[in-house]
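A single protein chain has been omitted from the complex, and every remaining protein chain is retained in its original position.
By written order: A and B. Residues from 1 in each chain.
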Amino acid sequence: MRQTIASLKKGEKAVIRDFDVEAIPLKLLEMGCLPGNLVEVLQVAPLGDPLYLNINGSHLAIRLETAREIAIDPLTITLQ
Amino acid sequence: MVQEILAYIILAAAIFFLVRKFLWKKKNEKNCGEGDCGCH
Partner (left out) sequence: MTSTKNINVALIGNPNTGKTSVFNQLTGLNQQVGNYPGITVEKKIGFCKLPYNIKANILDLPGTYSLNASSIDENVVIEMLLNKNDKLYPDVVLVVADVENLKRNLLLFTQIKDLEIPTILVINMADRMGAKGISLDVPYLEAQLKTKIAVISSRKGTGIDELKKLIVAYQSLPTEPCLNASIIDPEYFNRLRKTFPNQLLYKLWLVITQDVNFAQLDRNEIRNSYTRSQIELKKIQQKETIKRYQFINEVLKDGQKINLATAKDFRIQLDRILTHKVWGYAIFFAILFVIFQSIFSWSAVPMDFIDSTFASLSTLAAQHLPAGVLTDLIAQGIIPGIGGIVIFIPQIAFLFLFISMLEESGYMSRVVFLMDKIMRRFGLSGKSVVPLISGTACAIPAIMATRNIENWKERLITILVTPFTTCSARLPVYAIIIALVIPEKRVLGILNLQGLTLMLLYLIGFGTAIVAAYLLNKILKINGKTYFVVEMPGYKLPMFKNVSLNVLEKTKAFVWGAGKIILAISIVLWFLASSGPGNAFHHADQIVAAQHLSEPLSATDFENAVASQKLENSYIGIMGKAIEPAIAPLGYDWKIGIALISSFAAREVFVGTLATIYSVGDTDNENTIKNKMQTEIHPDTGQKVFNFATGISLLLFYAFAMQCASTLAITKKETNSWKWPATQLVLMSGLAYLVALVTYQILK
């Protein structure tokens, strides 16, 4: 099963790989959610949804169902 | 007399205003009719 942002835990970082254009609001892309950009999970809301992320420098929150649509490549090296 | 005329004018204005606010169907100048325009 492919890894998506939804599978990341708090504090984990990853690189965005791809996503279905239909499933993601254009606004998200415009805020920096593009293949190749870095994403970090800053907080997870108490009930697991929404997710507070840092995508390419933009601080924003999205719902779990949207996060499930964005495939990622986990970082093997943790940056300090 | 003057007082009565003025008072009734005010009443008419109030009724006119309410009718226009609630009963007159305003033409929608833009395409968006009900709510979700599908502008996604």
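Keep this in mind: contacts are C-beta pairs under 8 Å (C-beta built on N, C-alpha and C of every residue); 3 or more make two chains touch, one makes a residue touch a chain.
Values in this document were obtained by computation on a predicted structure and should not be read as measured data.
Residues of chain B in touch with the missing chain: 2-4, 6-7, 10-11, 14-15, 17-18, 21-22, 26, 28-37, 39-40.
For chain A, the list of residues touching the undisplayed chain reads 21-22, 25-32, 34-35, 42-43, 45-50, 52, 56-63, 65-66.
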